[in-house]
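Every protein chain but one is kept in place in this view of the complex.
Letters are used for the chains, namely A and B, taken in the order the chains are written, and counting of residues starts over at 1 for each.
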Amino acid sequence: MLVEVRDEAGNMVNDASGGERLHEVSMVVNGVHRSAAVPARRLLSDFLRHDLGLTGTHVGCEHGVCGACTVLLGGRPIRACLQFAVMHDGAEITTVEGCARQDGELGTVQQAFRDCHGLQCGFCTPGFVTTITAYLEENPSPTEEEAREAIAGNLCRCTGYQNIVASVLRAAELRATEPRTMEPRTSEPGTTVLRAAGEAEVSP
Amino acid sequence: MTTRSLGEPIARREDPRLLTGQGRYVDDIGHDALEVAFVRSPHAHARIVDIDVMGALDVDGLVAIYTYEDLQGRMAEPLPVLIPHPALTHGRTPCALADGEVNHVGEPVVMVVATDRYVAEDACDRIVVQYEALPPVVGIEAARAGELLVHDDVPGNVSAHMVQEAGDAASAIADAPNVLELDLEIERSASTPLEGKGVHARWDPDDQSLRVYTSTQASTSVRAAVAAKLELPVDRVEVIAPDVGGGFGVKIVHPWPEEILVPMAAIRLGREVKWTEDRREHFVSSAHERGQLQHVRVGFDDDGRLRGLDVTVWHDNGAYTPYGIIVPIITTTQLLGPYKPGAYRAEFFSLYTNTLIVTPYRGAGRPQGCFAMERTMDAIAAHLGLDRVTVRERNLIRPDEMPYDQGLVFQDGRPLIYDSGDYPATMEKLKKLVGWEEFEEYRATARAEGRRVGIGVACYVEGTGVGPYEGGFVKVETDGTVVVATGLTTQGQGHQTVFAQVVADELGVPVERVVVTTGDTRRFGYAVGTFASRAAVMSGNAVALAARKVREKALRVAGEALEADPRDLEIDDGEVRVKGIPGLSVPLSTVAVLSNPLRYAFDDEAKRATQFASPADPDKTPVADGEEPGLEGTGYYSPPRSTFANGMHAAIVETDPDTAEISILRYCVVHDCGTLINPRIVEGQIHGGVAQGVGGALYERMVYDDAGQLVNASFMDFLMPYSTEVPTIEADHLQTPSPLNPLGIKGAGEAGVIPGAAVLASAIEDAEGIRIRRMPISPSELHHLREATAE
Partner (left out) sequence: MKPSGFTYYRPETVEEALGVLAEVGPDGKVIAGGQSLVPMMNMRLAAPGCLVDINRVSGLDFARVDGVRGAAGDGHAVVRVGATARHADVERNAAIRAAVPLLGQALTHVAHPTIRNRGTSVGSLVHADPAGELTAVLALLGGSVELRSVRGTRTVGADDFFVDLLESCVEPDELATAAMFPASDGHTGSAWVEVARRNGDYAVCGVGALVTVDDDMRITDARTAYVSVGPRPVVLDASGVVGDVTLDNADWGATGRWAAGQLEPGEDIHATAEYRRHLAGVLTQRALRAAAGRAAGHRTGGSSGGNGTTGETAAARDHAGRGEG
């Protein structure tokens, strides 16, 4: 039974909102004020990826187990697939894009992954990078066993985790030698005043 | 001198992009695309009585709904049987949308296109499909009984029955002084890449062309399939595998229904259309593997040497056979491992069940074969009271017996001839690495502490690099960049690095200057795909051959410029130099300019190649006879047959005497995949494979209930290991180059997973003194085995 919904001119009908009430949601993402109007049910993961265009945050299961969508909320890792964007209006979020250095070079954890071959397909990697970035803030010099525990809530199907464990230890090492310049980015160059939540939108 | 790159553990070229969130996976493409969701069968076996879409029509944002009735022409025909085989007498495939009957939970019935996925799912919820339930066939035993049928016209549920024999196994076993029989079982698991499948299609009505991005392991073949199904000229279709978030086999199957339905919708609607498979869909509508029952009959002498081996396999192929019978063929041929079986007979029945299709998952039938052979080796050792390694050593093929013909036909239709390998040396290395000789001492110490430990060993041989061919294209740009393209795809194996290493060395340029593209039909049109541990062997050699052509041409062109004999030239660090004369050289970038005589100067480099730039010999054509413009070359590698990698694993486990929990204390790997292009990447492949082996042995299974419902279709209950479940892997390797290909490479992608179930079964059996005949095993199952043994 063919159904193709067209208007009188024969064009495809495209009601982007799906008729739902939209909520204006503003966040400071990687130090930049971002905002978009979305339905209440828009998951934070989809908001970041599709409304803000930050596709570095990946979606692997949408039931909170795999950890690919892990982002930092006020510095703490959370699963973006288990949150509605509207709940975090006004929040400060860091994604994998924000874990790079201000000059665009690899951040500490990212560099460690490269040094240790801590990634293969790269799909789970953003969740590991954010998780480890937060973890090292709390425990800057983990043992190997602690490093393994630290990543125990994220699934990877490629690496067998061994090189990710090594990456955690390597990141701790890099962090210890370059603590200042390697910190995760909290503000974008050129961004001076952040708008308060609810003010005029900055288009994504 | 340029540092030699081949064999070096250099960091990957693709990493900076992937690490900073700049990767491009299918769902990252097509921001404004319409999105697709499917109504899928909730029944394992049913007839479709009616589909009522009326309720969905008032969903705001709905764009289109398609059912089987809306499929036209070849779209309405069943999907192809990709790998036909004479033994596959009853191959069956579904249509892209169910045509009247569904044969497994998750089979697509209705396709919905909407403004976004949320809305598409809303519409799906409101579509009412009436089914008339049919009795489902679930499990190999039910399929084998044949009382209920999956397909009415397939008697006994048998899609294929095949026998291969080398020698007279029956009499060899009958004449043997010892005979054992084993019944074995291995359960279903699945590739389960972190990224599910996904398809994005864009139709350009002005250009009458289609561009498809799909998360596939075989973009060229998807292109051919899409063109065939949609009845488009192939050159109007381009298919690109962008960054792919893991494959492990499941993405080699094609065309998936979605891979032709999404382009169909894009053409009909004149809009970009995208489908991103979610995790629940992936569990019930992609593919599984592994499930087999096996019966082994083995005859052997009093030293444990095999006289004859007779194996019967009942293979669960699920509801359809789009990928043919590759998996059971591999099981029954690769089962032999590094051993001489005496006479061998293998028979398999490939059986339909009302469950998800079974197609290759990393290892592709080998883990099951390895399990059968290695359980048999342990059983022989136990029967004779011999050391388990000793029995294996007595049966190993020796290096001086290479090449060794097992007398069977392999999965590529070619003879099963092992090309090279030193199995006894591999075993020696493994024994040292794990401390095989010292284990009894350790066991005694542990026992004194009230701890129960065991050690296991398992060996495999893996046919890698199956044909028919791969190709490579290498071009030196006028800025000195070397662009490389090969048609096979990448799912995280580091091809952008390893192929660059190969070309850099062949051409004499720094690896940083080489840029590799894979899996993009716009860049390279002829390819087979990434599966069967073949990428490094096939495309590695193909790009090497292409680079050699470019090198030869560069030497010819530079010879003209330098007025030197090409035989006196060498290329190093991107410069063609006259050997022994410092300073007399020309950069490859200039050679590239010279190799393409131009009329028009579009930039400074080009200016040097135009007609008045320098005096030319008026008697010569601008493009020399027999030459073509451009410093580029294409090469193809087509192997005579597979090359055989090998390896051996050992594991030490501890079982909790009270809770029956199983912990892996050590996991050791010795492997030989010939020449290593990048040892770090190979090691990463081993690690990942072992983790999947551990998963398949102790955690992962697909649990169907009697109604054919997959009851653990989530990451909550399908237990993929976390970091805390995977042991630290200790690895060592040998390098026995393959004599079959120019670089001496053997494949490495699947190796790690193959002996997982076998080695852990061996170790648990050793710890417990209880026969392990079925994997995976959970603490609950081990507890019950203990209870049964105690009775």
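One rule holds for everything that comes next: contacts are C-beta pairs under 8 Å (C-beta built on N, C-alpha and C of every residue); 3 or more make two chains touch, one makes a residue touch a chain.
Given the structure is predicted, the values throughout are model-derived calculations rather than measurements.
With respect to the full assembly, the chain omitted from this view is in touch with A, B.
Residue-wise, the contact with the chain that is not shown comes from B:451, picked out of B:47, B:90, B:151 or B:451. The residue from B:82, B:434 or B:536 that touches the chain not shown here is B:434. Residues of chain B in contact with the chain left out of this view: 117-118, 121-122, 125, 278-280, 432-436, 438-439, 442, 446, 451, 453, 652, 654, 656, 658-661, 663, 665-666, 668, 699, 703, 711-712, 716-717, 719, 721-722, 724-725, 727-728, 778-780, 783-784. Counting over the whole complex, chain A has residues 20-21, 23, 39-41, 43, 46, 62-64, 67, 70, 73, 76-79, 81-84, 86-87, 131, 145, 152-153 touching the chain that is not drawn.
Note that only the chains that are shown with their structure count from here on.
Between chain A and chain B, the centres computed from C-alpha atoms are 30 Å apart.
Only residues 1-5, 12-20, 39, 41-42, 49-50, 53-63, 65-66, 68, 95-97, 99-100, 104, 106, 110, 113-115, 117, 119-126, 129, 148-149, 151-165 of chain A touch chain B when the two sit together in their complex. The touching residues of chain B, counted against chain A in their complex, run 11-12, 14-16, 18-25, 27-28, 31, 34, 51, 53, 56-57, 59-67, 69-70, 114-116, 118-119, 122, 192-195, 243-246, 248, 268-271, 278-279, 491-494, 680-681, 683-684, 686-692, 714-716, 720, 722-724, 726, 728-729, 752.
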